[in-house]
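Apart from one protein chain that is not included, each protein chain of the complex appears where it belongs.
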Amino acid sequence: MLERVNVPTQQREQLLNITAIVQDFVTSSGLRDGVVTLFVPHTTAAVTINENADPDVVHDILDKLQREFPRRDQYRHAEGNSDAHIKSSLTGPSLQIIVTEGRLVLGTWQGIYFCEFDGPRTRTLFIKTMAG
Amino acid sequence: MLERVNVPTQQREQLLNITAIVQDFVTSSGLRDGVVTLFVPHTTAAVTINENADPDVVHDILDKLQREFPRRDQYRHAEGNSDAHIKSSLTGPSLQIIVTEGRLVLGTWQGIYFCEFDGPRTRTLFIKTMAG
Partner (left out) sequence: MLERVNVPTQQREQLLNITAIVQDFVTSSGLRDGVVTLFVPHTTAAVTINENADPDVVHDILDKLQREFPRRDQYRHAEGNSDAHIKSSLTGPSLQIIVTEGRLVLGTWQGIYFCEFDGPRTRTLFIKTMAG
């Protein structure tokens, strides 16, 4: 099963916890055992997994990436968002998570995050289940 | 179905748009719905997705990675390509793309790129379809 989800973002750079959205779709799909594929159809956004407890971790990730890949640099691309394109490729547009007995196999501290690097925008996330 | 494709590269660092190669294999495989896995069997190359319109984006990605991970640095590896090994792991050797009704589910501005970080060489790309 394939699902298309709208993800509205509020800031230029933001990590949104989408774990519940993914688990809810897995539950409604009826998948018991398999793999779920997340895919972000944008070139200035991405998807990752990181700590779900202390919001300072998300802050530190975005802040450090901003310092390493600043918005203003020796870029040619006229739109002024080359930093977001670079962060998109380094973080990655696709992620696979194992499902067993209907549940995402995640560690205690893991949350799934939609990565906005050039918002705010209304973004799209694709979620695909594969049984096996 | 599994396909092995030759990818000749022309420069030391280069992003080659392979979207048509991947779509053509999906079409010829007859896959209607599922996931396609791309895999690069090299340690100084990778695969990513980024903007297919303005070539300045690809330029900026390669240029910024070169400035952050320069060819000459405090490296031990005698072959002189540690920068390429690092960029390979940060970008990643594997990518999954969803297929629906025989088409890759990609955003309007997304292209699939083979990433050469230590060319020119004749490289290999594996493409695997999984129905589901």
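First chain written, first letter: the chains are A and B, and each begins at residue 1.
Convention: a contact is a pair of C-beta atoms (placed from the backbone, for glycine too) under 8 Å apart; a residue touches a chain by one contact, two chains touch by 3 or more.
Please read these numbers as outputs of a predicted model, since none were measured by experiment.
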| item | value |
| --- | --- |
| Option from A:3, A:24 or A:51 whose C-beta touches the chain left out | A:51 |
| Contact with the hidden chain (one of B:8, B:41 or B:55) | B:41 |
| Hidden partner chain, residues of chain B it touches | 2, 34, 37, 39, 41-43, 68-69, 73-79, 82, 85-86, 88-90, 92-94, 96, 124, 126, 128-132 |
| Where the missing chain touches chain A, by residue | 33-35, 48-51, 54, 56-57, 59-61, 63-65, 67-68, 90-92, 95-98, 100, 105-107, 109-110, 130, 132 |
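In the analysis below, only the chains that are shown with their structure count from here on.
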| item | value |
| --- | --- |
| Interchain centroid distance [CA atoms averaged], chain A/chain B, Å | 20 |
